[in-house]
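Every protein chain but one is kept in place in this view of the complex.
Coming up: chain A.
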Amino acid sequence: MTSQTHDMLDDASDLLLTPGDLDLAALDAGLGHAMGRGIDYADLYFQRTWHEGWVLEDGEVKEASYNIDGGVGVRALAGEKTGFAYSNQITADALAETGRTAAGIVRSGERQRVAPGVAIAPAARYAGIDPLSGLSAEDKIAMLKLADRVARAADPSVAQVSASLTGVHEVVLVRASDGTLAADIRPLVRFNVSVIAVKNGRRERGSAGGGGRFAMARLRDDNVAERYAREAVRQALVNLEAVDAPAGQMPVVLGPGWPGILLHEAVGHGLEGDFNRKGSSAFAGRIGERVASKGVTVVDDATLADRRGSMSVDDEGTPGQCTPLIEDGILTGYMQDKLNARLMGMAPTGNARRESFAHLPMPRMTNTYMRAGSDDPADILKSVRRGIYAVSFGGGQVDITSGKFVFSASEAYLIEDGKITAPVKGATLIGNGPEAMGRVSMIGHDMELDTGIGVCGKEGQGVPVGVGQPTLKLDELTVGGTQS
């Protein structure tokens, strides 16, 4: 690993520092500006991203865009205080100016030394490659056109098809006053198909997509264009037949994979270190307590190979890890960045993430999922007399203080006498995180991760995440439909 680490650092240094006449040795001086009086920790976060997006509509790729972004974010910490400034110039002058600005958060106290940089040698969780190269523009366009053809051929009711192919090549380098020196090259790609189907005057949407931290060429090799096109059409056709959702409290069965967004919202956010340090989370101070039914084990795992939420190192240079959050129903840990870990007397867990150099890092989820249980998914459905089976969701939200969460199903069905019957539309599920986790009564053996589509928003910052879970039964949840 050591040689690869050095390569990674050298590559990152070439891409980030060299253009502005800087090198790794120059960062100590740069960091010195941020380590002003009374500052007990400072870090420099260098980032550059190359983003490419191709969009197909009406059978043609009419639009494509390319974006280059980059700069340095400088953070200075003093106790619970944070000073932050950033610049899109990576030069010695910019480091001096942003460093002094960030350090202005306190103006008295001792001046501490910057520890010599020691390169962190994390295990690589994905290949440090530029995912945009390796496929020609023609190849990319051909993939999008294939998706269009497949979707239109799949059913005559398909009226509109849009497909997109996006990729980001991200290079980061972190140098902190505690001696941290780490670099990472993070590929991220995604392919999406969305269709509108029209039948008998009714109009419905279906969509599917996925990706991860790998080369765009793998999307082609995995034939995702065809698969996601078929899946999007299937979902739209299901929704064309959907009846209004019922309203009220009833058992809810969640399908495997993407419905793990429930865990992300209902549990995950409430276990982020910052909310617990401030006591604003419904889970604050509850480590060691039962917060979910027996059998419920939830982890946040940055180490999964090539996954959308994975990180070899986090945005503070801490190696990504697998952190148990709930074990057999007992709350065992929080997700931490350095600031919150230090203030809570805990260890960082590699969960510091930021949208970009122009944003402050916070404790964030990576890939969060529930481990498999032992129930047969068929038995889980059979156990429900009247309820909802939700297999896909549009999105969700949580109020971490009250624990209330909401999420909206984009594909769901009625369960009647143990059988899946009519598809339903417009079903919103609402509940309270800790309460809902206590109502998990059956856990399937079919754990699945999502296909790689999640974006998590917190305090205005979006980061890619993964979710997953097996088929789950919750004995009671409020379904917000229109039919009583």
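We adopt the following convention: a contact is a pair of C-beta atoms (placed from the backbone, for glycine too) under 8 Å apart; a residue touches a chain by one contact, two chains touch by 3 or more; residues count from 1.
Rule of thumb we're sticking to: contacts and distances are computed from a predicted model.
> Looking at what's absent rather than what's present, what does UniProt name the missing chain, "ABC transporter permease", "2-oxoisovalerate dehydrogenase subunit alpha", "Metalloprotease PmbA" or "MoxR family ATPase"?
UniProt lists the chain left out of the view as "Metalloprotease PmbA".
> Which of A:S133, A:N223, A:S402 or A:T421 touches the chain that is not shown?
A:S402
> In the whole complex, not just what's shown, which of A:S164, A:T180, A:T428 or A:T451 touches the removed chain?
Missing-chain contact among the listed residues: A:T428.
> For a quick check of understanding: of A:D7, A:D23 or A:E63, which residue touches the chain that isn't displayed?
A:E63
> Take the complete complex as the reference. Which residues in chain A touch the chain that isn't displayed?
Chain A touches the chain not shown through residues 57, 60-71, 80-89, 98, 101, 104-105, 137-138, 141, 159-160, 162, 196, 198, 202-205, 245, 247-249, 278-280, 282, 358, 360, 394-399, 401-408, 425-428, 430-432, 478-484.
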